[in-house]
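Scroll down for the structure; my scribbles are underneath it.
With one protein chain withheld, the remaining protein chains of the complex are depicted in position.
All chains are identified by letter, namely A, B and C, in their written order; residue positions are counted from 1 within each chain.
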Amino acid sequence: MSMSEQQTLKQQVTLLELVDRVLNKGVVVSGDITLSVAGVDLVYVGLRVLLSSVATLEEPRERISAAGAAP
Amino acid sequence: MIAPTATLPRKGLGWYLYGVAAADEASARLGAGLAAGAAQEVELVTEGPLVGVASRVSLEEFDEQALPDRLSDATWLEQKIRTHEHVLERVLEHASVVPCRFCTVYRGEVELRRFLSERGEALEAALDRVRGRVEVGVKAFVDRDRFAAGRARQNDDIRQLEAQASTAEGGRAYLERRRLEQLVASELERFRGEAADRIHTRLLSAAEDGLVLPLQAPELSGRAEEMVFNGAYLVTADRVGFEEALGSLARDIRDDGIDLELTGPWPAYNFVPEELGAG
Amino acid sequence: MIHLYGVVEELEALPPVDGVGAEPLERRRIEGLELVVSRTALEGSDVTQAAVLSHANVVEALMARSGAVLPARFGHAFSDEHELAAAVRTKASALARGLTLVRGCVEFGLRVLGDDKAPENGSRELSGRDYMRARLAEEQARWRLAEELHEPLARLSRASARFGGASSDLLQSAYLVPRQEVDVFGEHVRRFEAAHPHLTIVCTGPWPPYTFAANGEEDA
Partner (left out) sequence: MSSRELDDYRSGQPAQLADVLERVLDKGIVIAGDIQINLLDIELLTVKIRLLIASSSRRQRACRRRSSRSLPIDRAHRHAPP
């Protein structure tokens, strides 16, 4: 696997780690409204092309803010 | 942990029976093997040709009234279940053993000895069946991507749709990919039964006995892939013939996206009679 | 509808960041716990990637400005203030315990993707048994390799979790690392990565402690 392929893979995995945490982890203080996220399979719908600058450990972190500005 | 015998009043002690071995096999080495580094003090109660593998336990902890709520304490339970299995595995290294079900406790040694003598015939028959044998667990999981990349392609519609999906753009690509997924899923559904039969028939022919167990839920199996088969086989302790069949099966079935997972060797839990016949 | 981002401690000031649906952030104090919310009219259909990312964005910003953050899972909203207060009241002690656990820590995620060497080369000549033994040896080597990386990281961490990912993943785990141990943590990962060039190691973070936010409930 070339360096750039590795880099792309690392960014994509980082993104999935983000989505996984926000949707599947975190504490649940539940009211009676649950936003069904299942319908929106975020990984297939465009998000995976969102190769944002979500950094991994080494790079300085400007993190999500750049991601938030994506399409 | 269960307090060592010395501190508990003798009368408060019962016997927790893990399993029954044959006296002729339960040599000194078994005793030594059990004693070595035993987190749980295990004793051998010999009665004629049979040996009960047991531990003294506090009757208060295993009291029949207290047990139901004890069983809702996951940590106590897991610790006891793992101890039960761990002791039997140490026995298996030295002798064949007929395993008991979890939580078989006798009030005193008299009751335990009476069981070994009254049910001696049935116990010996069960022992003969498992003598020199062990149980091996075989589970099969399907890796959806490998299945889609390999076996599913034998289906013409899937191959044709895949070609279209790769050239489509935007929303259409997304929809075609969805349809492809559904087609692969239905192909997988059809393939699962066929794979399970193929695995079981092939392994049964290389084992002395075998049976199909219920599939395990993903949270329990600890694997993200789907389980398509779960079986147990009674095989000779050296397992040469069985492993030969298993290895070639694993190699053949890998191209269909199926991975086999092996567990064991286990005591022959699945190959002893549930209800012992009359003594 | 009220959208909850998390429970915070010693929050200096609300971050200059919009909440979901570009709504302003607000603070609430319930049962001695400080919460950050926004009043968002999100309907089911509005759940888009932007909504998910802005939730993550807010939690990140809170991390930088407070002593501790317990991230709330996206997608659980409240119809009114009364319902929010009731829900927090039932979980107050677990949330407080959660805050104590995560205080002064950040979370790291680790994925070690299996190596690419094709296991099948030359396997056709092997007997069935040898093929099986080779696969078992491979499995054992992978398990030891995963342990070699996981053990020292888990020892550094206040809490850690391993997930049963796909079998092809060598390791999928998360670690709650005290801030003063982050450099040593990073050093461990880099040393392992250097020693195993054929493996793809993706260490992500530092994250807000999503994976360990609910740990307070376990000891309840």
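Assume contacts are C-beta pairs under 8 Å (C-beta built on N, C-alpha and C of every residue); 3 or more make two chains touch, one makes a residue touch a chain.
Owing to the predicted nature of the structure, the values given are computational and were not obtained by experimental measurement.
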Quiz item: Given the contact definition stated above, which residue among B:Leu13, B:Val98 or B:Leu183 touches the chain not shown here?
Solution: B:Val98
Self-check item: Residue touching the undisplayed chain, where the options are B:Glu43, B:Glu85 or B:Glu176
Solution: B:Glu85
Quiz item: On chain B, what residues meet the omitted chain?
Solution: 14, 17, 19-20, 25, 29, 33, 59, 62-64, 67-68, 71-72, 74, 77-78, 81-82, 84-85, 92-96, 98-107, 111, 114-115, 118-119, 126, 131-132, 134-137, 143-146, 149, 162, 166, 213-214, 216-225, 237-238, 262-267, 269-270, 272-276
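FYI, only the chains that are shown with their structure count from here on.
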Exercise. Just grab the chain with the largest centre-to-centre distance to chain B, centres being mean Cα coordinates.
Key: A
Exercise. Would you mind pulling out the distance in Å between where the CA atoms of chain B average out and where those of chain C do?
Key: 33
Self-check item: Separation of mean Cα positions, chain C and chain A [Å, integer]
Solution: 12
Self-check item: Set of chain B residues in contact with two or more other chains
Solution: none
Quiz item: Going by the touch rule set out above, which residues of chain A reach two or more other chains?
Solution: 45
Quiz item: chain C touches which residues of chain A in the complex?
Solution: 1, 6, 9-10, 13-14, 17-19, 21-37, 39-40, 42, 45-47, 50, 56-57, 61, 63-65, 67-68, 70
Quiz item: In the complex formed with chain A, which residues of chain C make contact?
Solution: 1-2, 4, 6-7, 42, 44, 47-50, 52-57, 59-60, 70-79, 83-84, 87-88, 91, 94-95, 98, 108-109, 111, 113, 116, 186, 189, 200, 202-207, 210-211, 213-214, 216-217
Quiz item: If you look only at chain C, which of its residues touch chain B in the complex?
Solution: 120, 123-124, 126-133, 135-136, 164-168
